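Only one protein chain is missing; all other protein chains are in place.
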Amino acid sequence: MSLLEVKDLTVTFAGGIEAVRGVSYEVSRGEVLGIVGESGSGKSVTSLAVMGLLPENAQVSGSVKLHGRELLGMREDDLIKVRGKAISMIFQDPLSAFTPVYTIGDQIAEAVRVHQRIGKDKAARQAVELLDLVGIPHPDVRARSFPHEFSGGMRQRAMIAMAIANDPDLLICDEPTTALDVTIQAQVLEVLKTAQRETGAGIVMITHDLGVVAGMADRVLVMYAGRPVEQGPVDDIYYRPRMPYTMGLLASIPRIDGEEGPLVPIEGSPPSPRALPPGCPFAPRCPMKVDACDDEEPDLTAVGGGRQVACIRSREIEDKGLTGADVFPVPVIPADELVRVPRAERSTVLELDGLVRHYPLMKGSVFKRRVGTVYAVDGISFDIAEGETLALVGESGCGKTTTLQQIMQLEAPQDGRVVVLGKDSANLDRSARKALRRDLQIVFQDPMAALDPRMPVGDIIAEPLRAHGFPDRVDELLELVGLSPADAGRYPQHFSGGQRQRIGIARALALEPKLLVLDEPVSALDVSIQAGVINLLDSLKARLGLSYLFVAHDLAVVRHLADRVAVMYLGRIAEIGTVENVYDRPAHPYTQALLSAIPLPDPAMERSRKRILLEGDLPSPADPPSGCRFRTRCPLFARLPESQRRRCVEEEPSVVRQARDHGAACHYAEEIEVITASDDQEEK
Amino acid sequence: MGKYLLRRFAVNLILVAVAASLAYLLAASSLHPRANFAGRNPAPAVEVVDAALDDANINDKTPLLQRYGTWAAGVVHGDFGKTWEGGSVNDEMGRRIGVSLRLLFIGTVLGSALGVMVGAWAAIRQYRVSDRVIGVSSFVIMAIPVFVVATMLMIGVVGLNRAAGSTLIEYTGEYNPTLTGLDQLANRLNHLILPTISLCLGQIAYYSRIQRNMMLDVLGQDFVRTAMAKGLRRRTALFKHALRTALIPAATYFAFAFGTLLTGATFTEKIFGWHGMGAWLVDSIYTNDVNSVAAVNLFAAVCILIAGFLSDVIVAALDPRVRVS
Partner (left out) sequence: MRNKVVLRRLLANRQARYGLIALALLVVLAYFGPYIGAHDWSEKDFLSFLSAPSADHWWGTNQIGQDIYAVTLHGMQKSIVIGLLVAVISTGLAALVGASAGYFGGWLDRAMTWCVDLLLVLPSFLVVAVISPRLKNASWLWLVVLLAVFGWMITSRVVRSMTLSLREREYVLAARYMGIPGWRIILRHVLPNLSSLLIIDATLNVSGAILGETSLSYFGFGVQPPDVSLGTLIAAGSDKAVVYPWLFFFPAGLLVLLVLSVNLIGDGLRDALDPGSTR
């Protein structure tokens, strides 16, 4: 008998909005079911419905059986015996999921005492043991900390500790690593695997990240517009998808082991639950759509081998062995003329030389006083040649955003130089600065926040034109980014995320800049939409001869868009070079760990892949370690003999050239391959 | 922490000093104590008037800044000057300060405690009948100024007493000086009933609205869901996790609510015949009593700063995130 059996689950919110429209799945003991879908696909609502935690205005119907007992409609008295005991849940954002006013230890102990008749002391001790189990250092001390004193990764560990406190049979993980950096994500996923081993629980893993699912799940359920569209064993879903949406999704993901060149975009965006199309909800975006698709929404039907697909053409897909790349049209992006000119002969559009930005660390709310210095950016240098894309990558807190702000401000830095198009930012007067702003524009991360909600799109794009006395060419710009001039009168909230980002790009291009700074331009977008925006940026660069400074945390996207890459760690550059050099032969231990932490959407590779796991969290930028900043977490440092370690502790490494256009800031740099490295290779 | 408190104290001291000086200058320039003598019959000689005004340092023939200097020097030494009739402001203040503080204390404590309770209860019972009743009544109460509430209470009590044929509830003054011992205590409490109700009603309504909204903000948050996912009952999760967290933002409104309470106390004192600071202010303005007016303003400024400080202390006690380590 299955552990959890969900049948025909539907959730309707006030106003008749159907967020979930008939979901059925089963989970057995010890099994991991991955539920994959983009935002708005109903995957999180499904899991909250299972727990009975939806707000009162949601109507749930169908059946949810745990060990054969129906949970839907159960009285609160009985339900509280199941929640936290038989089923536990791990939420996405661990900061808001803990009550801010109680200590972590108390909150875990509370979970213990709800279901076990034990004393306060014993529960507190148990909480410490649980924290130890999930790898929190000094658990006895940390149990007395408040949630805000924990880092994101630690909070998620504590969340896992709380979830497994009562040895549950089923763990529901709702995007457990989405809010975390990749190296921390790798740690937390490892902890989850440990937790599963310890408890033998079944896991429902809800995520939008196909890489995470590939490494964790036994079976996968793909959701689209509130319904499952495909279900089956993980290998079948990844290697032999039969539903065009799954095929497109898999093909559109940028991969760190992928080829350069255009990605496969899925046109359009997911339908709003208020206005579902007739028939198959994916039909409007589907390149394989035939007239029959509009007639009726296809049911999820078994096709053998434990698989279920909701597509009337699935048989044909299987017979012809079609893949996403076969079905979805790939745009042709013209080659960039400039690339053929050797880099040394191209002019430099941006040069950073020893850039420093320190912030005073303030404390107190009414009277601020300085208690230290945040070394946000601590001496970084790089340059960007004309027609080139340099990616600045690193995890949160590494200083990449500060670097970008320093460049955009066009003011004299605290130390070092910022030279834009041959002009030193320290020597600019007001009018020269304004003139230079024409050539330097920015595209922001969050396409909603970047556009003034009170202005129609036409005004938004016209704003830079008017400010600099340019002729009005809003229509032309809208067409340039693939929108229609008719859109100029609409407001930003009437556009989808991908379209808003296109508007942001149009505004940035209005003044015909030479250098475009891209601040995480696709990280807020769903995978299927990401590809279209990346392709647009790629083709604009070729058509307009732009140079990009591309700030990102997603190394896979970087691989597709960038020519060169600079990896930052705690305000310094750890490694810099061409994308091929850095990705295929990383020399800095941090880059190696970063690359190895990124999950690949490839179950077979994920199973055999060797991970370099980092210890602990990023140190505070207010108190960086002496010598090499990375040494406290460095796996290489840990292996070095004492005699060699001294150099890491005492001497701060600077970037040393390894090969043609490749350098690493490590005293003991050694190029190795990590992306596809597997355990088998190690043994050879 | 000690250093932090000290600095805060210093800044507040400066604020009080500037505020009090401003109040003095305003009072001294807009009140005309000389006019008090004008109506007398027979009209006193100019020299006599000047002497009386000089005695209290309120002569408009003395330059304003010079008067201010004298006043400020006195205040620094704890001397608030003389009333226009020549009495000591300090003595008068000594008599009145306790009266006001008693009213303010009761108003604050009862108002905030009851208000928070009512608000939290309404939030938990959102959209039920009790929530709606509380919501509508707090809305109506907030639209009624204190002097209307007080007058209405007075009318009601007069009617009640008349119907009962004896004085069930007192409505003027603080106590009956002819009574002693327990009788006097009971009499004092009786005298407190009406002023307390008229002061507290508005506060309760205000706090209940704030607390209800804060609670509803918190109810939708992830940690309440986590608490229920652990296996806590909804009610337990609401009280232990939601209410406790929702108290923090409500505490920041404490200082603000106190400001309205202070103004409200003026009306309560005046209407129910209590001789407190608020009533004194009104009387002093009528009598052009510059030094008394300045003293009341100083008292108000100190009270408000203390309320602001208390509000910060309460927030720090409730919220581990803002504690200064």
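Letters A and B mark the chains as written, and numbering starts fresh at 1 in each.
Quick note on the criterion: contacts are C-beta pairs under 8 Å (C-beta built on N, C-alpha and C of every residue); 3 or more make two chains touch, one makes a residue touch a chain.
Nothing here was measured: the structure is a model prediction, and the numbers come from that model.
Per the touch definition above, the residue from B:I97, B:M117, B:L216 or B:V322 contacting the chain not shown is B:L216. Contact with the undisplayed chain is limited, among A:H148, A:K434, A:K610 or A:R646, to A:K434. Contact with the chain not shown here comes from a single listed residue; of B:W121, B:F239 or B:F256, that residue is B:F256. For the chain missing from the display, the contacting residue among B:V75, B:A300 or B:I314 is B:A300, taking the whole complex into account. Interface note: of B:K3, B:H32, B:R95 or B:R235, the residue touching the hidden chain in the full complex is B:H32.
Across the interface with the omitted chain, subunit B contributes residues 15-16, 18-19, 22-23, 26-27, 30-32, 139-140, 142-148, 151-152, 154-155, 158, 213, 216-217, 256, 259, 262-263, 266-267, 270-271, 281-282, 285, 288, 293, 296-297, 300-301, 304-305. Remark: the residues of subunit A touching the chain excluded from display are 408, 433-434, 437-438, 440-442, 444-446, 449-455, 460, 463-464, 467-468, 491, 504, 507, 511.
Here is the rule we use: only the chains that are shown with their structure count from here on.
On the side of subunit A, the complex with subunit B involves touching residues 48, 51, 53, 55, 76, 80-85, 88-89, 91, 93, 96-102, 110-111, 114-115, 146, 148, 162, 166, 363-367. Of all residues in subunit B, those touching subunit A in their complex are 4, 7-8, 11, 220-223, 225-234, 241, 244-245, 248, 312, 318-322, 324.
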